[in-house]
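A single protein chain has been omitted; all remaining protein chains appear in their positions.
So, chain A:
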């Protein structure tokens, strides 16, 4: 494994509410790195600040203070077109509620990031078919989102996030709306993508089973990183047990 971090997070703070009104400090100084090709999970109780953190990292929201870099590029001050370009080229997202455009077919949804970059039409079709093949949704490409199951929708969303070959993939509870079988299939997919294409993945989840697919897990409590768990060479089943044990003590 390489040692150059693909993402660095330094002393990140987030306070909700304007000064003078009722304020709430959701993040209280977060520091960590993600190495290139790493698969990191973030866990924590409800309200602990997971989504808040992910939104900062993925440029969806701005921190009150602190800095995040991806590929050595500071991202918290990106604005306008730079921000849009950064989102389109460097990162991919997957959300709990899929966030597909119900007006477009699966194919069109997946192709959207490419058309946004004005990729030549000839390259679009093979690219979509390739990623759809990898994710096992090739036969559903002409369906509209409401004609797909939850698991299929999430795979379409994943395909859309991956089509631009981003450096980082972010997921906020991507398995949250899936049954355990679909969740396992999706996590298996993430593992494969992570290993084969060396995409770094950062997942927020409160599901220990999904978390057990990660290489490293950060536990957040009250807006701070409380603990870190590394999988090392442990099997997934053992790691799962470790997580459960850890949650038991951590949540006390």
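Going forward, contacts are C-beta pairs under 8 Å (C-beta built on N, C-alpha and C of every residue); 3 or more make two chains touch, one makes a residue touch a chain; residues count from 1.
The working rule: contacts and distances are computed from a predicted model.
**Q** One chain of this complex is not shown here; going by its UniProt record, which of these names is it: "Carbon-monoxide dehydrogenase medium subunit", "FtsX-like permease family protein", "ATP-dependent DNA helicase RecQ" or "Polysulfide reductase NrfD"?
**A** Of the names offered in "Carbon-monoxide dehydrogenase medium subunit", "FtsX-like permease family protein", "ATP-dependent DNA helicase RecQ" or "Polysulfide reductase NrfD", the one UniProt assigns to the missing chain is "FtsX-like permease family protein".
**Q** Identify the residue among A:85, A:165, A:228 or A:245 that touches the chain left out of the display.
**A** A:85
**Q** Could you tell which one of A:16, A:32 or A:144 touches the chain left off the display?
**A** Touches the omitted chain: A:144.
**Q** Among A:9, A:34 or A:111, which residue is in touch with the absent chain?
**A** Residue touching the chain left out of view: A:111.
**Q** One chain isn't shown here. Among A:21, A:103, A:233 or A:249, which residue touches it?
**A** Of all options in A:21, A:103, A:233 or A:249, contact with the hidden chain holds for A:103.
**Q** Go through chain A and note every residue touching the omitted chain.
**A** Counting only chain A, the missing chain is touched by 60, 80-81, 84-89, 93, 99, 101-104, 108, 111-116, 118-119, 121, 124, 144-146, 160.
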